[in-house]
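Encoded as structure tokens, the structure appears first; notes follow it.
A single protein chain has been omitted; all remaining protein chains appear in their positions.
All chains are identified by letter, namely A and B, in their written order; residue positions are counted from 1 within each chain.
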């Protein structure tokens, strides 16, 4: 029976167990199904105290009551409220420890038997994941004892792919480019998180852009790239922040790699024999040169062989994972203004331009020559509607299905819609000429299967959040209510149904 | 106005007939002179015999009973209820009462088992008898009819049966039943439902529990969990949630109305697949139509019923 109270507000819990269905025949009442009128009925109003007659032995006067002086506490210090808002709690000591939960490791990330179970994130890796801002404040990490993610079909594919690139074999050095879409709560960000965790276990280098919106809303400093190119802009502070994220997260890897290329842009500050960590720290210390430092770091990491004169101690570079979470913010004019007060297109920002250029196939060598993965996710909750981006995504899907760009069924932008040509061109990549480089793909995340959903709900039960008997019928019902197993909705259901039945 | 009523026409015809008889009666003794005064035939005879002022007293002639007219002076109506204003109705009523009194001892069946009869509606009955029948009195008549109808059909006397037949509406309103809905050749059952100002159409096919509303998933259309539970409630209460796929189209109204319109439509579509579920769903309250709508606002009112505040001074 549909409950007479909203599950989200747990104020009117019923202590008695609900009647098992179908309802008992002994009471043939016409159950009032439509409960909303009752729920929405206005509460009985209290009479205003001034209007009524004076109470017993109480005088009534027209004099207004004096206002109590409001106690003014000190306003919160700068950044305090933001820190509270962005705070990420990864552990709940009241939740039960789930027995037998495995940690993510390089062995079990390809294990198909674990499908539908929840794998914990290794505790030492959490600092790395925090550094790349893989966790988001609104995700429900704080209700479990320790963070863990469910292994679904896409996770296993990802695991196999990452494993294949890292290991010696025919897949070594391959690269793939994916744009992850899906409905709200379908686990796109967590998919990126899983990719990052796997990349960290395989000692990859991870670059992330956790909040692309921050780059285009005119909240960080910007400056023209050089006098020659006045229409291109660099964002030094944002670049320095990204370098800082990358260094914190990939310290172990970068420490062991040394400079192997000439960097004329950095002049004397880049010395031979420097580790890449030290190189990156140059940019963190002085944000004014953050962009050249980032370019130098990128060229080092994508080097396949040392430049002449730097042969000593060259190590092959690890594969790279690049993630962007919330791509569509980059598909329109930014809030920045040029010197002539014209709006700057997001693609004119060097930072954005660099990450979008990775989507194009490289001409001589692939965008990621040492192999790796580009995972760019769209967002469904904080998402500007951009027509040309939607068309571009459709075109990617069509190209992935093997449709030629000249075919009549190939999706084209409406000629009267003023579609942004730059956006469509950014994703308009021909088939890569290099064998190891993958075509740009569109990956749509849907709901979990019933088995995966069952494993997920069992994890809730074993954490002590859910006191239900988990059987197939119950899971099937929740699966339907969650719109076909959309994992975010399942999570909401799991954390709400804390009624003892 | 009174002429429109057939009853009055009867009155008028009778009065015309009376005057015609009277006139022919006056004409038979001839003498146009006698027409000047309204006199009886006896008087005219007297006039014929007498010349000038008659002084001697004559006896009246003997009444010849052979030629005595049987025509009464006034016409006696056929029905004793003639002057009641609605004589035919009362005749029917009395007739029914007498029939009931005659056959009251016969065994009866419960009202549910009695054959369904389409009695005259009040307006039709007024036309039928041609008299203004009050509503309440007609209700009493219907009560008697229903009591008579409850007599066990096996033992029903022909007299009762014929009497009841008089009061039946022409045609057979309960004969044409709607064609029971069936699952079409693609396995879809269709159901429609309304609630508040929303109306929904649900196509139900066998499947594994997916619910789509207006081409979107249920999560996108109904962010509130309560609404989602409302939508799937007919399947849940019959534990059929993982056996059917739902494709719903809903228009109009707000979120709650749309959700509960789908509930009703879904329940009706499910009945097409499995009619045996009706008692369960009836008890769960999902095939009960909630016919309430928003009451209209009236002029002079603030809302439907609320009046503006009124202070004496």
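Keep in mind that, in the parts below, contacts are C-beta pairs under 8 Å (C-beta built on N, C-alpha and C of every residue); 3 or more make two chains touch, one makes a residue touch a chain.
Keep this in mind: contacts and distances are computed from a predicted model.
For the chain omitted from this view, which of "Translation initiation factor eIF2B subunit alpha", "Ribosomal protein S13", "DNA replication complex GINS protein PSF1" or "Trafficking protein particle complex subunit" is its UniProt protein name?
Missing chain, UniProt protein name: "Ribosomal protein S13".
Among the chains in view, which touch the chain not shown?
Across the whole assembly, the hidden chain touches A.
Determine which one of A:120, A:224 or A:464 touches the chain that has been left out.
Of these options, the touching residue for the absent chain is A:224.
Pick out which of A:207, A:336 or A:376 touches the chain that's been left out of the picture.
A:336
List the residues of chain A that touch the chain left out of this view.
Touch with the absent chain occurs at residues 78, 218-224, 233, 335-341.
Everything that follows uses one rule, which is that only the chains that are shown with their structure count from here on.
Could you work out how far the Cα centre of chain A sits from that of chain B, in whole Å?
69
Considering the complex alone, what residue numbers of chain B touch chain A?
Going through chain B, the ones touching chain A are 195, 209-211, 217-220, 224-226, 228-230, 232-233, 235-239, 241-242, 256, 260, 263, 280, 282-286, 288, 290.
Could you pull out which chain A residues touch chain B in their complex?
The touching residues are 1-3, 6-8, 21-23, 25, 28-34, 36, 183-185, 472-473, 476-477, 479-484, 486, 489, 492-493, 496.
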